[in-house]
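Here the complex is missing a single protein chain, while all its other protein chains stay put.
Let's look at chain A:
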Amino acid sequence: MTMDATRYENGSISYPGHPRGPGGSNPAETIDLSEYTAEVITWTTSTATPPGVREPNHLAIVEFDVDGESVRAIGQLTTGDVETGDTVQPVHVDELREPGAGIREPESQDWDGYRFEPV
């Protein structure tokens, strides 16, 4: 399992990847962000969650430094005990939300993925 970001021909990186990057640049390679740590830019604890989502749901926007190029990601936190500026690392979980609940087709939202855990 990997947490794939995309590096584009112009050197920029995004998570998630897009068919075209900044400036219309084409994707060049994928980078596994799960091998990196990141800094918490901001975070929240959501108490009004949709069907199939844990409650409370701790979320953060984090920033990875990949060889001097920054890339941001959003993800669940393993705990609500965090502060802006903390260092976190991605840890794999088998299920981010219950696929059978909610508006989307179950098969379209059967996701494993990563949560961010304070280092």
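Please note the rule applied: contacts are C-beta pairs under 8 Å (C-beta built on N, C-alpha and C of every residue); 3 or more make two chains touch, one makes a residue touch a chain; residues count from 1.
Note that in this section contacts and distances are computed from a predicted model.
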Subject >> The complex's invisible chain, by UniProt name, from "Branched-chain amino acid ABC transporter permease", "Inner-membrane translocator", "Methionine synthase" or "Acetyl-CoA C-acetyltransferase" >> reply: "Acetyl-CoA C-acetyltransferase"
Subject >> Positions on chain A contacted by the hidden chain, ascending >> reply: 14-16, 41-54, 57, 59-61, 72-76, 84, 96-97, 102-104, 109, 111, 113
